[in-house]
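What you see is the complex with one protein chain gone and the rest in place.
== chain A ==
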Amino acid sequence: MFEIIVKKELAPNVKLIEVKAPLIARKALPGQFVILRVYEKGERIPLTIAEKNIETESITIVFQEVGKTTKLLGKLRVGDKISDIVGPLGNPSEIERFGVVIGVGGGVGIAALYPILKGLKEKGNYVISIIGGRSANYVIFREEIEKISDEIYVTTDDGSLGRKGLVTDVLKEILEKRKIDRIWAVGPTIMMKVVSDLTKAYHVPTIVSLNPIMVDGTGMCGGCRVTVGGKIRFTCVDGPEFDGHLVDFDELLTRLKTYKDEETLALRLFEESEGEKVGYSKS
């Protein structure tokens, strides 16, 4: 059992929790994730490790409440325990001195981008961050990102913070003017696709962190398979980061919809019972 020691609401339906997990905290590197199961009848879902704290032996995860499992997780309070957490999974990001790098983050992806940019900054890269969200209160982790960036640009769909528009608008302007050595894009699949399409034209190596549906996270189910450069790759063991210019995003977007009907049903039943009868009991 894994105890929650900190909980915050970062934005509407976006929560941060810090969980005691000594083995994972010791090992976690930027780009890696965990798989957790909230309670006995729960499903296994992957979430990125946004931060680790060796002193408190804990890891931080930031998640958006989109369906039953994330909403259930969002209901837990400090002191509650999560049944199972396994990790760190996936390969760490390739953090080296590249020169000038851009990190593009959207939605909760910003939290996942943060440890990568932090690592890149520590390695001596010139870090440009472009982060965006629907409106001002959805732009999470702004202060953290600001601290480790040499330049930061914020966009919102409604213009309530930073520039009105999309992260790719800013990215395009920068690519027009300057030589960039490497780009990381972490966020909704559609954002990563648009970024990759754009940077391809400018021949800038672009790394994306893919988020297919997972079960085990150790390479034993193949559910997380994606097509990269025409070959089947398992995201949990071969990724989660891949060369964005080689990823078949349309296939990934389609596969992400596999369980739409079941997810809708699970969420409806959960909301009807307000999380009571669906089984989670505090221990």
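Some notes on this structure:
Everything that follows uses one rule, which is that contacts are C-beta pairs under 8 Å (C-beta built on N, C-alpha and C of every residue); 3 or more make two chains touch, one makes a residue touch a chain; residues count from 1.
Simple rule for what comes next: contacts and distances are computed from a predicted model.
With the options "Multicomponent Na+:H+ antiporter subunit C", "Probable cobalt transporter subunit (CbtA)", "Glutamate synthase (NADPH), homotetrameric" or "ATP phosphoribosyltransferase regulatory subunit" in hand, the undepicted chain maps to the protein name "Glutamate synthase (NADPH), homotetrameric" (source: UniProt). Of A:Leu10, A:Ile24, A:Leu76 or A:Ile140, it is A:Ile24 that touches the chain left out of the display. Which of A:Val66, A:Ile190 or A:Ile232 touches the hidden chain is settled by the complete complex: it is A:Ile232.
Note that of A:Pro46, A:Gly87, A:Gly187 or A:Pro240, the residue touching the chain absent from this view is A:Gly87. Hidden from this view is one chain, which touches chain A at 23-24, 27, 37, 41-44, 68-69, 83-89, 215-223, 225-227, 232, 237, 251, 254-255, 257-259, 262-263, 265-266, 269, 279.
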